[in-house]
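Starting off with a structure, shown below.
Shown here: the complex without one of its protein chains, the others still in place.
Presenting chain A:
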């Protein structure tokens, strides 16, 4: 089953680039014989390039030339051009790329209204072609940032487009939220305008905060530099660097952070690609973690974040992995799930981990977590046999928890600060189709969402009376 990724904007494409690189390396590590198998086919097509770069697809047999199933979209050429000149140039087909030159000027309205309109046709065309090449389209995956113009504006335009054209296909979005000190002044406007679209048109959103990624990378660097773990820590892993991808020159500033997001996506899709005793694909994640349509924002945490040289991991270390997943150090957004209310939680484990290990750890962790009264056993679990490269096992935890509320409240506050003074508003209102009501509707949508979380929180800790059962005449 193929998830079809869309990388939109600068952030989206930089993360996307890391993702494809890691995906290739992950499959290369597992697929020693160079056979084009089911697992590979979920992310890559196999093209017969002997007759030129536009050859037919090869569905079985040896790998000839792998092409990523993806759409890369940016209204500036810089990032995409770099990808096309870099080591991944053969993985992408020019027909999958949609670019322009001038960018969106960090303006959601330009991305959404101007470029949306302008590129609607060609996006649809490219999308239909890609869909044709998939024998089964399972879901769409958008990778973008919220704070800029293209990823945020055009990205959410595409979201709406996908809903209209393919209403039955799940829409998963990985959104990078700006930090408070983001250097794009208008990022609160862009984010809130984009949030309305995510509220209404996304099935599932994984919000990610740059600050969290930054903290994680810092901690890893500290550990490496302090030599605390000595020879047990391998600095080169899929998580911390892209050493081994034949890239020369220095690491770019966001590379390590983007690697983490890329790893998140790899783990998220691992059970759909590789076998295991309890499979969990993206549709199941959406089904189990979204009890009410608008409450579809999931807190993700990933462990381990560095490689241990000691592959023979005893049980105690395995349990530590579960504990880590519930520690704030490993979360990709700054939030406090332990002191808020869980609506649902998913654990996707990779490697030699069995159902008894899962159950033992759930029993151990459960007492310290607050689950909503109608979902006391709200755990969705998956076991994938194939671990990530360089690790013996890993764990991805996804939580639908009211702890996202503060993030949204902060966003709303930052928006209001700007909006009160009407700062920079004219840049938006200039754009055809943008009116003041777009802003008021967007902030209202965000307020409603926050209110829904408030209502759930109000229930927490209250007396729990089970509803009385149906009575049957005897």
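Everything that follows uses one rule, which is that contacts are C-beta pairs under 8 Å (C-beta built on N, C-alpha and C of every residue); 3 or more make two chains touch, one makes a residue touch a chain; residues count from 1.
Quick note on the criterion: contacts and distances are computed from a predicted model.
The listed options are "Ammonium transporter", "Ferredoxin-thioredoxin reductase catalytic chain, chloroplastic", "E1 ubiquitin-activating enzyme" or "Tubulin delta chain", and the UniProt record of the chain not shown names that protein "Tubulin delta chain". Of the listed positions A:283, A:300, A:331 or A:445, the one in contact with the omitted chain in the full complex is A:283. Chain A meets the missing chain through residues 1, 38, 135-138, 274-275, 277-279, 281, 283-284, 286-293, 343-344, 354-357, 359, 362-363, 366, 373-375, 377-381, 383, 466-467, 469-472, 474.
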